[in-house]
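Of the protein chains in this complex, one is absent; all others appear in place.
Order of writing sets the labels: A and B. Residues in every chain begin at 1.
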Amino acid sequence: MGLDFTVVPAHIDIILLGCLWTIAIAVAAAVLSFFGGIVFAVIALYGPWIIRLPFRLLEWVFMGTPLLLQLFLIYFGLVQIGIDLPAFVAGIIGLGLHFAVYNSELIQTAILSVDKGQMEAARTVGLSRGQALRKVVIPQAVRDVIPPIGNNMIALLKDSALVSVIGVSELTLSAQRAIGATYRPFEFYLVAAAFYYVINLGMEWVQRRIERRISISR
Amino acid sequence: MTDQSHFVEIRHAQKSYGTLEVLKDISLNVERGQIVAIIGPSGSGKSTLLRAINDLDSLTGGEVWLDGVQVNKDLPHRQYEKHINAMRQDIGMVFQHFNLFPHLTARENVVMAPKMLKGLSKEAADKLAEEQLEKVGMLDRIDYYPSRLSGGQKQRVAIARALAMKPKLMLFDEATSALDPELVDEVNMVMKKLAEEHMTMIIVTHEMDFAASVCDRVLFMDQGVVVEEGPPEIVFRKPTKDRTREFLRKHLAGVA
Partner (left out) sequence: MDIDLMMRVYPFFLDAAWVTIQLSLLTALLGLTCGTLGAAARLSRLAVLRFLGAAYVSLFRGTPALIQLFILYFGGPQIGIQLDAFEAGVIGLGINAGAYMTETIRGAIISIDKGQREAARTLGLSQWQATYKVILPQAARLMVRPLGVNMNMLIKATALVAAISVVELTYTAQRYIGSTYKPFEMFLLAGLLYMIIIYVTGRAVAWLDRKVQIT
């Protein structure tokens, strides 16, 4: 059969549109995972035990099972309890929660390493526990974890390909559409891979710049 | 090139990193059985000079000779590797940070190279390990891993490891600088014993009183050149150069 990349330009618009969707989904899920990670971390560290324990269990389940399986649960599970969300929303929620758990792990470690002296210092000037967390501890912890969270976000971009399996028309599914019309899987998956690779390089570039800025500001 | 008449001969050693010249045309002869100390401020090039003798740091110019053979011969890569590995078997080296192999016991540290390179039998290797560790007073720790030894003990094992190859020459690169003060003596004792056995040694050190007591000759280096050289009585007591005097004033305080 051989390879023939001349079929690609005719379908490049689908691919580009898919690319935009991938970026949009990745950004939305990243934002969700970032703030979700902070909330999860605070619950895991400071929540009352009645919340903390089941929460820990949930965390453990999220880290011990594949993302794809979680996406199936969220997508079909929401339908079962009567919430019929568009696939891309389910995809964002799934990706976002999954990576929120991983981010939460990082943030917890960071909070604990900042906490000791800083919390005491903040309390001695009269801040409440919650104020001290919000104004003193968390901002510092977040700065510490930005580089490793960057790694998670790069992983998130690549894992966003999985939402194609629940029918979200992002880059991977767009490539599949083009393949459906042309029967040229190698060419179109390779083109999709190239787009992912470029976005990935861009993210790594941004990450390096942020890291440099953080290391300078210290 | 046949005028090679000294046991160790360094001829016009030159070393630079880019535009930074760390060794500037240094020549040095050491006779069999002699003990030479190299002293000088950090960054003077003394460690680089020592590491050039067994080509851990390659010179950019000049020659190093040992017992009639040029160490840093100009050979194609493969041949040179063979040559330098053979040369290094004759040159023992002791490092500031010991560099014992942490995954091997004291015994295994000592016999690994002799077993691999000289094909020693198990019995011969055991005998060698016991002999060498006895010599440095570490026989009772023969099957200990380095993590369970103190700094001084580690360094003694490291000396035994180097001696096990039966080297013609021993190089000491600040062998006691990383040790707690109370552990320095046990290592110095071992080095003194080697001196009594007429081992040829080149010692980079910060310890002026040790250098004065065991060495035949002292070299004072600064900024890549040998500023002053001579017997310890002269260099330590009656230095002729201002730079030497100034260095000694800082380092002999409390010793003299």
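As a convention for this text, a residue touches a chain if its C-beta (ideal position, glycine included) is under 8 Å from a C-beta of that chain, and two chains touch if they have at least 3 such contacts.
Just so we're clear, the structure is a prediction, and the values are computed from it rather than from any experiment.
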item	value
Residue among B:E31, B:E81 or B:E197 that touches the chain left out of view	B:E81
Option touching the unshown chain, where A:V114, A:A132, A:L162 or A:A178 are the choices	A:L162
Residues from chain A at the interface with the omitted partner, ascending	1-3, 60-61, 64-70, 72-73, 76-77, 79-80, 158-162, 164-165, 172, 175, 179, 184-187, 189-190, 192-193, 196-197, 200-201
In chain B, positions touching the absent partner	54, 56, 81, 85-89, 91-93, 95, 97, 99-103, 112-113, 116-117, 145, 147, 158, 161-162, 165
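Simple rule for what comes next: only the chains that are shown with their structure count from here on.
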item	value
Between chain B and chain A, distance of the C-alpha-averaged centres to the nearest whole Å	56
